[in-house]
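Let me give you the structure first, and then I'll get to my questions.
Note that this complex is displayed minus one protein chain, with the remaining chains in position.
Should a chain be cited, it is by its letter among A and B, assigned in written order, with residues numbered from 1 in that chain.
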Amino acid sequence: MKTTIRIYTALVFIFLYLPIAVMVLYSFNSINSTGVFGGFSLRWYRELFRDTETLTALRNTLILAVISSLVATVIGTAAAVGIDKMRKRWVKSVTLAVTNIPMVNPEIVTGVSMMLLFVFGARLVNASGVLGFWTILIAHITFNLPYVILSVLPKLRQIDPHLQEAAQDLGCPPLKSFFLAVFPTILPGVLTGAVMAFTLSLDDFVISYFTSGPEFQTLPIRIFAMTKKRVTPDIYALSTMLFAAILILLIAINVLQARSEKQQSKKKY
Amino acid sequence: MTGTESCIISLRGVTKYYNGEAVLRGINLDIHDKEFITLLGPSGCGKTTTLRIIGGFVTPDEGDVYFNGRRVNDVPPYKRPVNTVFQKYALFPHLNVYDNIAFGPRLRKVPESEISRRVKEMLELVNLRGFERRSVNSLSGGQQQRVAIARALINDPKVLLLDEPLGALDLKLRKDMQVELKNIQQQMSITFIYVTHDQEEALSMSDTVVVMDTGEIQQIGTPEEIYNEPDNAFVADFIGESNILDGTMVSDFDVVIFGRHFECLDKGFEKNEPVDVVVRPEDIDIVSVEEGMLSGVVTNVTFKGLHYEIIIDIEGFKWMVQTTDFWPVAAVVGIKIDPDAIHIMKKSKYSGAFGDYSSFSEELDKLSELEAQPEQPPVEEEIID
Partner (left out) sequence: MNKRSLGARLAAAPYMVWSVLFVVAPLIMVGYYAITDSTGAFTVANFAQLGTYSDIFIRSIWFSLIATLICLVIAYPIAYTIAMRRERSQRVLVMLVMLPMWMNFLLRTYSWMAILEDTGVINTLIGYFGIKPFHMINTPGAVILGMVYNFLPYMILPIYSVLAKLERSMIEAAQDLGAGRFQVLTKIILPHSMPGIASGLTMVFVPSVSTFYISQKLGGGKFDLIGDTIERQFQTSYNYHLGAAISFVLMILILVCISVLNKFTVDDEGGLLI
């Protein structure tokens, strides 16, 4: 029984990693083909640094991810604090329901609906060519917000409800008491939300596809354009590098977590 | 204690509604300097709400709060000269012990050297010497409790508010902390306003006890007064064990219970006024039927270590007697009650609500205590105002 499980697990993981393996393999392909492997070469990695369109798209994607996740984190954390303090049941439920909408709605509907909004808005003010950096930024912030809120809210529920009062009791005015007493305690939730928002933004294709314009291409959109024709393996090289970077990052996080846990268990006296 | 000392906090006609229901009704209370005053009552009686109104976390709907004669209804908590020890301590988890305690002084820009000296003092006071760098999460409940106290006291408040601070501790620790708290209060000569539902705690620590129920003050007095001379059946039942019976004051010093005259020490009632009669179980002697003033059958005997708790059925009314003598079940016995063991109270809305020990067991006792109160919302948590 145990070996069956082992084999099964192995098969599933092979399934999961097969296309990635293929991609990594072909990123080192000496010839421009995704069928035949000609030999090991680093040519696509060199090509990558000459592919300005791709590099621009990469830069755009990073800028977009940073800005949208930052804005979403600020607005979202404030929102979570406000929602947590809401007293009227119905207002809270409606707000939470609306928060869920971007998460449950299929991406294509979100993308299309925002596009329609922008187009309609443009028509109202008789502008043309509305889709560009600002529309895609708005879209990214919009789908990031729920994840931030839903990361921070549980943390707010977990903390001692009297923390802020305790700070005030000791002489702290209300706003300051939030930042000195509550915020540091919910910080893990805020950070998790920010990181989630960042990664969602990095990888988003469908929503970006509908809300962006020709001048501002993000990496996924660039990749889509490329896959319409033939993909040059320098994209594979880029993906492999991104993948390696993330792998290293996750390993580092895991090691750090394991180490801090060891310290924690030593601390209990 | 009363009258001559300066009255530093006053509540006048304080009323608070929650969801349309009154959780406090017309509270009038005077708190004196250097007093250890306890608000005592069952859950939902309004004691914590009263405390939070004094602290400034809750605004009364009606009535006024005065600090040294000055009306402070609209003064926010961070401007009031009181400090609070919260029920679950509310220590800042991201700061260590030292930084938690230093929080208040740092806000007032006290120089670090001074802060360092005073934190050390405080830690000595609460018996946590050397704990400066510890993380608050690694502390036990009792230690966290003491950090919370130190954090409040370092600000030199004239008044300290304590909201059921010992509730989460186990029995032995609780008793030790009670002694420590009383010592600290006397050492520092501060006014302590203490909230608890544990009447033993209240009796052992306080100078003054304020008994509350369903938003109203039932009685204010010293622990002895509350215990020996309860004003109504609620207080008599809440504090200690009592046998509460119907009686008639035939004339001064003479009350009739179960058709028999008893000499007592109370007077000032109307002729033949129906009254509530309180007799504490420890004040009753069990004697032979011939020597007894009333007689009945033993129905239940429980050994409590300190004494036996014996239930005696006298004409259908189950009396509880606490005595060191053993009497077996089904024994026919008499009881003897001295005049000073009888306390007469005027009839109130509580008459008939408590009474005998017919369904006696400790758990049922506590359950019926809770049942006797109408369904209260979890007021203490939800008023975050």
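Please note the rule applied: a contact is a pair of C-beta atoms (placed from the backbone, for glycine too) under 8 Å apart; a residue touches a chain by one contact, two chains touch by 3 or more.
What you are looking at is a predicted structure, and each value in this text was computed from that prediction instead of being measured.
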{"item": "Contacting the left-out chain in the complete assembly, out of A:Ile136, A:Leu180 or A:Leu219", "value": "A:Leu219"}
{"item": "Chain not shown: contacting residue from A:Asn32, A:Thr56 or A:Thr142", "value": "A:Thr142"}
{"item": "Residue, one of A:Met114, A:Val130, A:Leu170 or A:Ala194, that touches the chain absent here", "value": "A:Met114"}
{"item": "Hidden partner chain, residues of chain A it touches", "value": "5, 8-9, 12-13, 15-20, 22-23, 26, 34-36, 75-76, 78-83, 85-86, 95-96, 98-99, 101-102, 104-110, 112-117, 119-120, 138-139, 141-142, 145, 147, 149-151, 153-154, 157, 174-175, 178, 199, 203, 205-206, 210, 219-220, 223-224, 227, 231, 235-236, 239, 242-243, 246-247, 250, 254, 257-258"}
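Everything below uses one rule, namely that only the chains that are shown with their structure count from here on.
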{"item": "Centre distance in Å when chain A and chain B are each reduced to the mean of their C-alpha atoms", "value": "55"}
{"item": "Residue ranges of chain B in contact with chain A within the complex", "value": "55, 57, 76-78, 82-84, 86-94, 103-104, 107-108, 135, 138, 151-152, 155, 381, 384"}
{"item": "Residues of chain A that touch chain B when the two form their complex", "value": "85, 159-163, 165-174, 177, 180-181, 184-185, 187, 267-269"}
